[in-house]
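Dropping the structure in here first, questions after.
The block that comes next holds chain A.
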Amino acid sequence: MITHFFNQMPALVVVVPMLAAPLVVLAHRQWAAWLIFVGACWAIFGMAFLLFVEAKIAGQVSYAVGGWAPPFGIQLVIDPFNALVLLLVTGVAALTSLYARASIAAEIVAERGYLVYALLLLCIAGLVGITITGDAFNLFVFLEISSLSSYALIAMGPKRRALLSAFQYLIMGTVGGTFLLIGIGLVFMMTGTLNMADLASRLPPVADTHTVQAALAFIVVGLSLKAALFPLHVWLPNAYTYAPSVVSAFISATATKVAVYAVFRFVFTVFGVDYAFGTLPLGEVLLVLSAIAMIAASLAAIFQTDVKRLLAWSSIAQMGYIVAGFALATPDGISAGLVHLLNHGLIKGALFMAVGALFWRLRGSSINDLAGMGRAMPVTSAAFVVGGLSLIGVPATAGFISKWVLLSALFEAHRYLLVAMLLLASLLSIIYVGRVIEALYFRARPDDVTEHAHGEAPLGMQLATWALIAANIAIGLHATPELGAAQRAAAGLMGGGT
Partner candidate 1 sequence: MSRPPVNTPRLLSERAARIPAAALLAVCLMLVGAEFAYEKHPYFGFDGFFGFYALVGFATVIVAVLLARLLRPMIGRHENHYGEADPGIAELDSEGPTDE
Partner candidate 2 sequence: MSDWLGQAIASPALALFFAALLVAVTPRLLHGLWLVGVPAAALALLFALPEGMHGTVSMFGHELSTLRVDGLSRLWGAIFLLSAALTGLYGLNVKDRLQHVASLLYAGSAVGAVLAGDLVTLFLFWEGTAISSVFLIWARRTVRAHIVGVRYLIIQVISGLLLMVGTIIHQRATGSIAFNTLGLDSAGGWLIFLSFGIKAGFPLLHNWIQDAYPEATVYGTVVLSIFTTKLAIYALARGFAGTDLLIPIGAVMTIFPLIFALIENDLRRVLAYCLNNQLGFMVVAIGIGTPLALNGAAAHAVAHILYKGLLFMTMGAVLYRVGTVKASQLGGLYRSMPATTVFCIVGAMASSAVPLFSAFVSKSMIQGALGYEHMAVVWVVLLVAAGLGAIVPGIKVPFFAFFHRDRGYRVKEAPFNMQLAMGATALLCIAVGVFPGALYALLPYEATYNAYTLSHVINQLQLLAFAALAFVLLYAARLFPANVRGLNLDTDWAYRRALPALVERFRQSSVSLRARVMHVFSRNGSRAADWLASAFGLGGAMARTWTTGVMLLWVIVLLALYLVIYY
């Protein structure tokens, strides 16, 4: 029985949230819906952890969906690379489930609250599916599941601008998804297979054709859209700003990260390092774009008046960091990119959660709204400060570890210009984080809003926020396990891809 459960775990990670979603809709009542949501999220987090351990021991866990052996059936694969991403997605989901109750109760009309849980579950199922699938077309399907649910989630935001943001995201996301579909179709045309491992072995003989080159271009552009890689980022600031707080927190921590994962899953595993970075100059293009992203988006963040939007712009800059790491295509670079992918998920999740808690209290998230909240909500404000420091990359936080390994990798690859860009961007991040901290602690509360602006956020929100903050600090203080895992993953990608 137990071994049976273990054997089915890769499928269950996807199936549990997917089946929980209709359950939530059936349950309908707020608390019941929430309980199912919490149960499902923590269940898959637990399974993800077990899978992570299993993948670490065995090197790879493979599961044939429906018993159809790959390459004909759909295969789920958990290797050291995506096990980490899976852990991030399910971990953030588990914490989001704690956070969600109070936040949703405050921001969404009561009758529709359960729908948010259902949509979140679908989104989680989609993201988990993207992460662990070993089948190219299956990846597209999961991508669309997560995308469709996130369009709907964003549209549930309290302001009417959420609607247009969601619609624009829908157009962009669909175009991105369709590009991915075209790309997959083109490689399928050349090889007759959709299994990623099988693709990897069948592509080299036909790699010199324009079809395969075009396929790579379509896949990279399509997924870059989802990953908000500069200059395809424009949907992101609005989407994150106007979405409900819990959605911003979850999506910012996971969705773009998973998309980046998917880009590099294709590039490294399917097309291979030598092809994408040796034969074709993909690395150069990505490095240039990520360098621009770091600076331009950081500059934009400085000018924002809304903290959520500020964080959204900072996310775009940070995506530049992540992609820069991967695009180096060296073992150090990949592991640095992966480390920052995880750390940034934790940082941004924590920051958006903290802002959500402030929003819960204030009904607003402009920097002026936050003035003087350091005294009114000390715990939440402290969480924001620690998260902000991590975002800057202050020692003893996860952000510092990222910065360090990224810089090391860039030095190793002799990319001195990028080093300078990264340093400049981290200076810029001081300015925008500093603006928020200044408002929180060194400005007085405006007189007209004192009546309702006191007292901390509910326990669930604080717990989730601080759990992410604690993860940040834990990684900052003891990064060896994370680095080790990232290095194993990088080694797997470099070795397995070619």
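For anyone wondering why these and not others, all candidates are chains of the complex that A comes from, given by their letters.
Definition applied: a contact is a pair of C-beta atoms (placed from the backbone, for glycine too) under 8 Å apart; a residue touches a chain by one contact, two chains touch by 3 or more; residues count from 1.
The shown structure was predicted, so the numbers you read here are calculated from the model rather than taken from an experiment.
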Complex partner of chain A (touching, any copy) among 1 or 2
2
Could you list, by residue number, the parts of chain A that touch candidate 2 in their complex?
164-165, 167-168, 171-172, 175-176, 179, 210, 213-214, 216-218, 220-221, 224-225, 231-232, 234-235, 237-238, 280-282, 285, 296-297, 299-300, 303-304, 313, 389, 394-396, 400-401, 403-405, 407-408, 411-412, 419, 423, 426-427, 430-431, 434, 438, 441-442, 477-480, 483
